[in-house]
Structures are given as C-alpha cells and as structure tokens.
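All protein chains but one are shown at their positions in the complex.
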Amino acid sequence: MREATYDVVAIGGGPAGMAAALAAKEAGAERVLIIERDRELGGILQQCIHNGFGLTRFNEELTGPAYADRYIKMVGAAGVDAWLDCTVLAAEPGGAITCVGPSTGLTTVKAKAVVHSMGCRERTRGAIRIPGTRPAGVFTAGAAQRMVNMEGYLPGRDVVIVGSGDIGLIMARRLTLEGARVRAVFEIMPYSNGLTRNIVQCLQDFDIPLYLSHSVVAVHGHDRVTGVTVAEVDADLRVRPGTEFDMACDCVLLSIGLIPENELGKAIGIQSDRVTGGAVVDQYRQTSVPGFFAAGNVLHVHDLVDLVSEESAAAGQSAAQFARGLLPDSARQRPVSAGPGLRSVVPQRLSPAAPGRFSASFYFRASRPMGPSILTLRGDDGAVIWNRKLSKGVKPSEMIVAQIPYARFARAEALEFALAPDEAAEAELKSKREAKL
Amino acid sequence: MTTRTTHAIQCICCPTSCLGEADVEDGRVVETRGLTCEVGEAYAADEVVAPKRTVTTTVRVTGGKLHLLPVVSERPVPKEAVRDCVRLLRGVEVAAPIETGRVIVADALGLGVAFRASRDISAAPPQSAQV
Partner (left out) sequence: MEDLRSPGGVPPRADVVVIGGGVVGSAIARELSRYRLSVALIEREPDVATGTSKANSGILHAGFDAEPGTWKARLNVRGARLYSEIAEGLGIPRREIGSLVVACTLTEREELEKLIVRGRQNGVVGLELWDRERVLEHEPHVSRDIEGALWAPNAAVACPFLATVAFAENAARNGVRLVTECAVTGFDIDGGRLTAVRTSRGRIETRFAVNAAGLYSAAVARLAGDDSFKISPRVGEYVVFDRSITELARSVLFPTPTKVSKGILVSPTVHGNIFIGPNAVDVDQLDHTETTSSGLEEIISGARRMVPDLPLQSAITEFAGLRASAGHDFIIGESPAMKGLVHAAGIQSPGLTSAPAIAETIAECLREAGLELKPNPSFVPVNPRRPKFAEATRSEQAALVEADPLYGRVICRCETITEAEIVAAIRAPCGARTIDGVKRRVRPGCGRCQGGFCGPRVTDILARELNIPVTAVRKEGAESYLFFARERFGDVAGERLEDGERVHA
C-alpha cells in the first residue's frame, strides 16, 4: 500500500477543486493535490459544451470546457499535483485519505487540510416515485448530456423532459440540434426554475412547449419507453383529477434537482444542513470537523460556476492557512440563519474574523420568485443592522451574494437574514412599464 | 406608407426579465413598450429584427484521447442559420492533437464566422480501450 503526504488535498477536480487547489498554492501551501475520479480534470464543465460561463470570473463568455481549460492550465502551471482515474474511498478526521486507482493502486494520503469538492448527483426517478413501468429510455438529464456531448449517442429520438431547470432546458436545445424531437418540458411548479435566457434560447427558439404546473404521473413501455401520462397539478402540487393526458415518446429526461454528493462527509459525521444537503460551514468554509473544508456544489448547489470558483478559492485559501496553523480557532461561533423569504444561507456559522479580513460573503437562495426585494440582516434584538435592495427581483434559481463588512454585525450574537418584497420599488417599476404602454 | 408591425419581446439581459413589445418599421425597431432600461432596448433592437445566437456543438475526433471535440462559434450567427451550422459541423472530423482556440471551420456557410475548439484534446487511443 502506497503512502503520500500533502498540505492540502482537494477531493474532486471540477471547478471547485481546481479553484481551491490553486488558491491553496497561492496562499502558501507547498504540496497541494487534487484527486479526481474521472479520466481528466474539469468535472461537470467538460460536458457543458454550451456558453454562459465566466462572465464575472474572466470577463468573457466561455463554454464549460473552455472555462475548465483555463483552470486546468493555471493548476498545472502552479505546480498542483493531480491524480486522475482515482476514487477516494474514505477521508478520516485527522486527514488520512484512502484512495484507489488503476495506476496509483490503493494509496493513503496524509493531508493537513482537506477540501471536499465532490460536486453533486442528480435526483432520480426513484426519489420522486413516478409510477409505471421501468423500460429503457428514462435518464437523468446530466447522464444523457454526458452521452450526447462526450460519447456521441442520443438517449432517444422522441423526448419528453421533466423539470424546467437549466440542465433540462439546455438538453432540450442540444437534443433538437442533434436530430431528436423534443415534444415538451413539464414543470411541476407554476414558474420555471431556469434562466429566462434558456427559456427563450432553448425552448422558444425551437417551439418546444413548456407546461407549467404539470407532472408526469406514469411512464409506459415494456422494453423501451413508449409514452408518458401527464396531469395538471394544483397549488399544493397534487394532481387535478381528470386532467390526465397521454403523450407518446421514446425517452424521458429527468431534470428534477441536484443533491450534494456528500457521502464522504456524512461518513465522518460532518454536520450537515437539511435544506442545502451539504455541510454546515463557517465563512472559511470549514465544516464541523476541523481541517475539513467544503466548497462548490457539494456544499450547496450553485447556478453560476463563477461563484463556485469564488467560494472555492476562499475555501482553498482557508485550507492552506489551516495547514500552516494560521486559521483562527473556530471554538466561538455565531449562528447564521435564513429567515422569512429565504430558503438557505451559506455560511451557517460565523467564526472570529481572521487578521486582515474585513468582510464576509454570504450566499442565499430565495424561497420563491419575487419582484424588487429587500434583503435584511437582523441582530439578536430583531433590529435591522444591514440591508440591501435587490431592485431586479429574485428567483430561487439564482443565487444571491452579499459581501458584508464585519463591523456591521460585530455585536450580534446571532444573525438572521430575511427577504421581503420592496413594495415601493415594485410600484415604481409598474408605473415605469405602464408609462410606456 | 410604411408598415409597422408589433412583436412581443422577452428580455433576457437581467433577472427582471421584462416582457414588452417592439414596433418595427423598415426593418428597424422604432418604439418599445414595457422595457425598463437601455440594456433591454439595445437587446430588443437586434433580437426583433435580426436575432443571433452563439452556436455550440461537437465534432468528431480521430486519433485522440476523446471521441468528440466541443466547438463554439466565434460570434453569434443569424438564428435561422443555427441548425445548418450544426449539421455542417456534424460532418466534420478533426485529427488530434487539438489545442483550445484552434479554428476548426474557418467560415461556416459563408457567414464569415469561424468555429473554434473549446478545449485541448491530446493524441492517444481512447481510455476505455485499455486500463
């Protein structure tokens, strides 16, 4: 059994792991390693051949592989080691990582700090219990994307998509351009989860209908999918009896959610957040197990890779500081919570500020779409100690980021954020629209 | 007498996603309603009369570590040309090694737009053929 020693190890070499490893190197960690189970670095970006990545990170609009390529080259130039085709089996507190690969064999890596950057997996049909048969032709959208974009095969020729998240929308366009017929996208909520840009460029451009408040209630077919039964749902997401109709198809793509691939963390008892599915972390992205950090989709599902890189750089920098004994002791932590109007906030804890750090970044998800809103921070007595107007409105599918100086909440023992509609701004926007009509 | 036609426009420039209308005369947008900023106006000016899209797809690779190379159009192409661009590229085969940015097709369909490689692909047999 082989052994190796590193200062910082990132488990997962997608955008999160690469940004973390790079930042760790830049923050003074000497030996930095990325362990990646796929045959190359880049993670999910390699199959996201569409563009829209890098607008804030690089001031350019890049495709997924091109964004990955930038980081792959930076990581290589910085002297970060990368083990590919290598899977981590366990990562113990104290930093003993066991991994296995055809060329590395079974290896134990001693790490001073570990960054969890394993990304996420897709929610499956089983998790939402779509009744019916189990024929060939039911795929999660991401698995289908890999087959189409990296192997060159279509999952079907007559496709129905469940879920209007961006992966489903992107695949609607991709499959159409590759010669398949995409019949419809069914979304159970009364609003779409995806970017408006994708609704226009992936559905409207190709006349693919989007059915809101609809759910697939059965899959049919013996060896291969032959069709689905769809029905309308009410405000409680229950099927409205009598609205069922059948749609013929040979393929069902599921784009129904992503789940942080957090099993390595759960295995060592890292405290996890029931809403995000990822770890509970402080502003350094350190989890409840000292020396273990988390960033990217494994911590909470992101929608912009630019934010993944930002968050992961913070985690990598902190991991390097931890490895050098420079991260402040996290014994005294203040809780951060997502109050009314918000679904989640990361970080969920605040540790004492490190020297030289003057502000902390908070990442939020709204609980429902809203027009112009106000994000507020309240201290223990309920008084508002900080707020920001979000004049362009909010959607649950678009992460909100706020960087707040420590000075603003220095004296609060607990921090609660909330999001509420900004009535005044809403009225102003309405009159602006009407003035032109 | 010039004809004026009205088109719905869904702005995609920011999360507000204004839904408005644009009037077109002589192939130009002359008036909009329901849009609330200049970014949206600029978007509408193009999108309504001459919509363009960036095209991304894959081309086949020979002798490379991977089977497919993702490519991207240098600039957006007219929306009506998207499908033909993709069909054209489906017939293209490129030999590895390939570097990010290399021009794969210099002038697709005579539109004056090049398609470039989105990534590197090194020359080697595909991974699945051996350990």
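As written, the chains take the letters A and B, and residue 1 is the first residue of each chain.
One rule holds for everything that comes next: contacts are C-beta pairs under 8 Å (C-beta built on N, C-alpha and C of every residue); 3 or more make two chains touch, one makes a residue touch a chain.
Source: prediction; values computed, not measured.
Checked against the full complex, the candidates A:Thr56, A:Thr133 or A:Gln204 give a single residue touching the omitted chain, namely A:Thr133.
Among A:Val217, A:Val275, A:Ile404 or A:Ala420, only A:Val217 touches the chain left out of the display.
When the whole complex is considered, the residue among A:Leu55, A:Met74 or A:Ala143 that touches the unshown chain is A:Ala143. Considering A:Gly152, A:Pro290 or A:Pro421, the position touching the chain not shown turns out to be A:Gly152 (whole complex). Across A:Met1, A:Ala235, A:Ala331 or A:Ala383, the single residue that touches the chain missing here is A:Met1.
Listed by residue number, the positions of subunit A touching the unshown chain are 1, 37, 85, 87, 89, 98, 100-106, 121-122, 124-127, 129, 131-137, 139-140, 142-143, 146-148, 151-157, 178-179, 217-218, 222-224, 261, 263, 266.
Definition applied: only the chains that are shown with their structure count from here on.
Interface residues of subunit B, counted against subunit A in their complex, comprise 10-12, 14-18, 20, 32-36, 53-54, 56-58, 60, 65-68, 70, 72, 79, 82-83, 86, 100, 118-120, 127, 131. Residues 39, 46, 49-51, 61-66, 68-69, 85, 102-103, 149-152, 177-178, 195-197, 199-201, 204-205, 392-395, 398, 429, 432-433, 436-437 of subunit A are the ones touching subunit B in the complex.
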